[in-house]
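What follows is a short report on a single structure.
What you see is part of a larger complex, with each chain still in position.
Should a chain be cited, it is by its letter among A, B and C, assigned in written order, with residues numbered from 1 in that chain.
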Amino acid sequence: MPIVNIQVTREGTTPEHNSVTAEEKARIIAGVSNVLLEVLKKPLESTFVVIEEVDLDNWGWGGLPVPEFRKLSSQPKSEPAR
Amino acid sequence: MPIVNIQVTREGTTPEHNSVTAEEKARIIAGVSNVLLEVLKKPLESTFVVIEEVDLDNWGWGGLPVPEFRKLSSQPKSEPAR
Amino acid sequence: MPIVNIQVTREGTTPEHNSVTAEEKARIIAGVSNVLLEVLKKPLESTFVVIEEVDLDNWGWGGLPVPEFRKLSSQPKSEPAR
């Protein structure tokens, strides 16, 4: 009876895609449902998985929208991070 | 002060529609808010209802995206399900 | 296949209770599931309802924890609210 909500940024894993593909979604659904079957013995039919894709502008990390945070994080630093 | 989040698949209840209609949303909002008024005496003005429509590909059931799960479930079976 | 998450404050509707009773929860579950059956034709067996009770201190309204907001709102005012 588990309910799994997965929030990910709307972007592709390869340059040809700008969002999660249907095939990747199917693999996430299968993978996560199987984890709950193996660990908690939840039958596959009783697990719901909902994938929510979030625009990069709507996701904040480090106090910044993700695109800006990534730009900043990829810059060379003179001292080690964290 | 209740907050109600409702996730449903983005699809129609009749062949003419491919999503939940505005009229259906209004009826869901009215119905759910009234349940909370009747059972918990929450005034209508203090209840928020948010309906989230989820693409069929983004919803998993039975370890599969819903479209595949439904195809499988509707196939004749030689023995009773579950 | 709908998923309904309901957040309510953890408090009773009568002086004898300090939380939502099991009977009230059962009525909420029945009521909300029926709304989705009637409006969207979702079979009862495919609807999940999760009720989350939230301590009053953890719920904010009007920029204040709910207990303080209520105290303030119930005070007589010389001019109309909002």
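Here is the rule we go by: a contact is a pair of C-beta atoms (placed from the backbone, for glycine too) under 8 Å apart; a residue touches a chain by one contact, two chains touch by 3 or more.
This one's a predicted model, so the numbers in the text were calculated from it and none came from an experiment.
Student: With 3 chains shown in place, count up the copies in the whole assembly for me.
Tutor: Total copies of the sequence across the whole complex: 6.
Simple rule for what comes next: only the chains that are shown with their structure count from here on.
Student: Averaging over Cα atoms per chain, report the distance between chain A and chain B in Å.
Tutor: Measuring from centre to centre gives 23 Å for this pair.
Student: Please report how many Å separate the Cα centroid of chain B from that of chain C, as a whole number.
Tutor: Here the centre of chain C sits 19 Å away from the centre of chain B.
Student: Centre to centre, by mean C-alpha position, how many angstrom separate chain A and chain C?
Tutor: Computed from C-alpha means, the inter-chain centre distance equals 30 Å.
Student: In chain C, what residues contact two or more other chains?
Tutor: 1, 3
Student: Under the touch definition given earlier, write down the residues of chain A that touch chain C in their complex.
Tutor: 1, 3, 48, 50
Student: Within the complex, which stretch of chain B touches chain C?
Tutor: These residues of chain B touch chain C: 1-9, 13, 20, 24, 27-28, 31-32, 34-36, 38-42, 59, 61, 66.
Student: If we count contacts the way the header does, which residues on chain B are in touch with chain A in the complex?
Tutor: Residue positions touching the partner: 7, 52, 54, 57-65, 68, 82.
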